[in-house]
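Below: one structure in structure tokens.
Missing here: one protein chain of the complex. Every other protein chain is in place.
Chains here go by letter, A, B and C, matching the order in which they are written, and residues are numbered from 1 within each.
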Amino acid sequence: MIKVGIIGAGRIGRVHSESITKYVKGAEIKAISDVRVTDELKQWTKGMGIPHVYEDYKHILQDPEIDAVLVCSSTNTHAPISIEAARAGKHIFCEKPVDADVNRIKEVLAEVEKAGVKFQVGFNRRFDHNFKAIKTRVENGDIGEPHLIRVTSRDPDAPPIEYVKVSGGMFFDMTIHDFDMIRYLSGSEVVEVYAAGGVLVNPEIGKAGDIDTAVITLKLANGAIGVIDNSRKAVYGYDQRAEVFGSKGAIQTRNDTDSTAVYSCEAGVIAEKPKYFFLERYMQSFADEMACFVDSVVNDKPTLVNGNDGLQPVLIALAAKRSLDEGRPVKLAEIA
Amino acid sequence: MIKVGIIGAGRIGRVHSESITKYVKGAEIKAISDVRVTDELKQWTKGMGIPHVYEDYKHILQDPEIDAVLVCSSTNTHAPISIEAARAGKHIFCEKPVDADVNRIKEVLAEVEKAGVKFQVGFNRRFDHNFKAIKTRVENGDIGEPHLIRVTSRDPDAPPIEYVKVSGGMFFDMTIHDFDMIRYLSGSEVVEVYAAGGVLVNPEIGKAGDIDTAVITLKLANGAIGVIDNSRKAVYGYDQRAEVFGSKGAIQTRNDTDSTAVYSCEAGVIAEKPKYFFLERYMQSFADEMACFVDSVVNDKPTLVNGNDGLQPVLIALAAKRSLDEGRPVKLAEIA
Amino acid sequence: MIKVGIIGAGRIGRVHSESITKYVKGAEIKAISDVRVTDELKQWTKGMGIPHVYEDYKHILQDPEIDAVLVCSSTNTHAPISIEAARAGKHIFCEKPVDADVNRIKEVLAEVEKAGVKFQVGFNRRFDHNFKAIKTRVENGDIGEPHLIRVTSRDPDAPPIEYVKVSGGMFFDMTIHDFDMIRYLSGSEVVEVYAAGGVLVNPEIGKAGDIDTAVITLKLANGAIGVIDNSRKAVYGYDQRAEVFGSKGAIQTRNDTDSTAVYSCEAGVIAEKPKYFFLERYMQSFADEMACFVDSVVNDKPTLVNGNDGLQPVLIALAAKRSLDEGRPVKLAEIA
Partner (left out) sequence: MIKVGIIGAGRIGRVHSESITKYVKGAEIKAISDVRVTDELKQWTKGMGIPHVYEDYKHILQDPEIDAVLVCSSTNTHAPISIEAARAGKHIFCEKPVDADVNRIKEVLAEVEKAGVKFQVGFNRRFDHNFKAIKTRVENGDIGEPHLIRVTSRDPDAPPIEYVKVSGGMFFDMTIHDFDMIRYLSGSEVVEVYAAGGVLVNPEIGKAGDIDTAVITLKLANGAIGVIDNSRKAVYGYDQRAEVFGSKGAIQTRNDTDSTAVYSCEAGVIAEKPKYFFLERYMQSFADEMACFVDSVVNDKPTLVNGNDGLQPVLIALAAKRSLDEGRPVKLAEIA
């Protein structure tokens, strides 16, 4: 049984807290920290049976009983806190993206290596039942050599414009998961990126310097071609599909729904919409990534989403952004 | 190239005419007859390139050039015309049901046998691509021993009440196809029938002495159990599905639609309704049964829907009717 | 926060323990009892954080701190323990079937009423996401008047023959859930039952006096017709589907699968098999029925599966058994 400290008590910090409490055998939460410890947070912490709540995350890093930390604070603090945690000898689960700056990510990875602690990045979708089913077929060789990898990733609604402004842009905030998925499903590295994008959902997003719709083509080291299509707003709900096509066949996933019910009436044959958004769709994957992280720590296994898995999608996002800005394909070698 | 005469120029007679003209190599229509030769019919016959149109079908039977006749006249004339046609040495395609009277059917079959002519009954659904796909799996042994055979058969709308009154009842008019389908898919004979039915669609149907909704259970000679559910009115369209379940697996068919398009919007994920009714759904099967009949004649093969296939569903329908009337399961041996 | 005692630490007792511990806010387990308290059970109890484990369930009934009990012991003890529990003033969650004897069920219900305690029966499938989706459409009036209710319920494999011998027969052990489902989905009561059954899976089941395959037709008070098809062995997995068809449309559910992945290869287009068996398929519904029971107790609401819901399926099962034995439809009025 390991003891865990959670840094950042926002939405994702609480999701992980619930996962550990309910699903993960072998771990218990000793403390949580947040820059603002409100009464509501104290209440919630008590209800969860978490013994300590701090304003300063350093209390967590200094607690010798705590084996591992979850870095769920704001994005710009992921790197410095991870470095501190590594130096304190804590195993680290770090939310994505590790940082928008490649050099800072490399610093984190160097410190993690020096400290010999576990480091897992929060690309939870790798733990989703559908994408795992694709991955399993690919690894079993049922697809043969992969030729095409397609990811459709569309949000049910655009975030508030204030969020868009600080989000780092769609590629860092949203597509970063899809970049990881292309690597995960293909088993290969991205070498070149071409991004076509536009502002079709909401002109305010354009005014904020971002885009809301994109098609990104990715050339992979193994010769396969990846393609992602994104939209910030699919009125029918969260659209999360993928396909790998290869020399021996193809595998595709559809969206999850609340039920399999199909209603036939004069208007048509009506199935349910996709599960609404990431909390509904990916809840189990959040739990499973926690279980996997704890397992890595307890049984001294490599993490399934390691430091390089944190670095590569950021490189791809930077290449995609440059491609969009300059209207040309960009090699990752230009970025790194 | 054989020459065909068509007796009865109603809807089904014209469907068969078009099939022969468009799809069936090896046959041409020399004449058509109808009790009422209207100007419209003359026009239609001309447009189809059919040389002769008669009021009296006997002209067709007397024409020595005509090899085969299609009996598409009103149900009560199927048996006597078939008998005459057999005696005239014509091969016979007879619309279903052959007759509602078992003895008259037996007379027809005796005459057919004596004359040595081909005789095929119009159970076109055996030629439908979906049901053939089931049959193929069953025959290949992919299902193993059949245990359960399910047929869902629901019309898009009840016929006019005047038609209901002369239809012979739902079991003879509508379910007769499903009785044939149970025999066809199972490869076994029905030995006992239990029918539960009601008037749920339109009370006028009840006043006319008929039902509009039914579930019929059929015990088969091989131990398997068949079950049919019927409704005269499915507001979403013509619902025609089947399933065979056995020791090695199951096979089911869904409805055909005009396209595979699925529309996702705020209201849901909407597919198309089933093809509207039997002409839309079964058009190709009508053509294929004709091609098969012509092939039987030209190449002297047994017909795929023979005399006994005409007889058995009538026995089952009679048993179902008695079951409904008496509220008990009825053995076919009680009927024959 | 209520305190719960669990009587019976077999598979289903443990399923409910896990549900309460993981999912159900507002309840904690104070004690569990089993006729055999093994070391393994002690270990398991400790791991679950359950303070007490007894051989004698009476310790649970006598504990004044315990508000509610779950009766998860062997079927023949459901009724007497429920009666004792009611007399002890405990709220009761009783596994299905309450008893195979109608009079004993009625005794239980009388004691429950006298004691004024909550009583919920373990028909967990009512809490399944798919069947709830059907129910919601029916209650919203989207189906109109129900005409046909179909339930397909097939196990992935027959139970051991020793179990078959003490199971009470397929109708009591397996179909009982489907009888409940017909009532639940239709919102009406069964008035007459006709069962056709056979031994097609394993002749040993026949030697044990049971059947393994059945089609059961149920006439409902509202005029609708229900039909259930059962098999003890579907080689492709646990087949659990339902459909309600009515004047305004139909709603059907498909099976749940581990993922939505579809693999296309030379052999065909291959989707996943249904989830293997009831623990896989219905796990969430077990949790949800517990949450609902606890909510009924805590907030003094009527239970969603009440005493009559425990009684009716037993009456239907008795009628089905008599129908099978006597080869005729049997009215529930003959049984009660």
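Convention: a residue touches a chain if its C-beta (ideal position, glycine included) is under 8 Å from a C-beta of that chain, and two chains touch if they have at least 3 such contacts.
None of these values were measured; they are calculated from a predicted model.
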Touch partners, limited to displayed chains, of the chain removed from view: A, B, C
Touching the hidden chain, out of A:Lys3, A:His52 or A:Lys248, is A:Lys248
If I consider the whole complex, including the chain that's not displayed, which of C:Leu41, C:Val102, C:Ala271 or C:Ala291 touches that chain? C:Ala271
Name, in rising order, the residues on chain A that touch the hidden chain in the full complex. 145, 147-148, 150, 154, 194, 196-198, 200-201, 213-215, 217, 219, 223-225, 227, 229, 231, 233-236, 239, 245, 247-250, 327-329
Using the document's contact rule, name the residues of chain B that touch the chain not shown here. 22-23, 129-130, 132-134, 137, 142, 248-256, 258-266, 272
Tell me where the left-out chain touches chain C, residue by residue. 234-237, 239, 257, 263-274
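Keep in mind that, in the parts below, only the chains that are shown with their structure count from here on.
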For the copies chain A and chain C, give the interface type as same if over half of its residue numbers appear on both sides, and as different if under half do. same
Whole-angstrom distance, CA centroid of chain A to CA centroid of chain B, is 58
Just give me the whole-number Å value for how far the CA centre of chain B lies from that of chain C. 42
How many angstrom lie between the centres of chain A and chain C, each centre taken as the mean Cα position? 39
Chain C: positions in contact with at least two other chains: 248-250
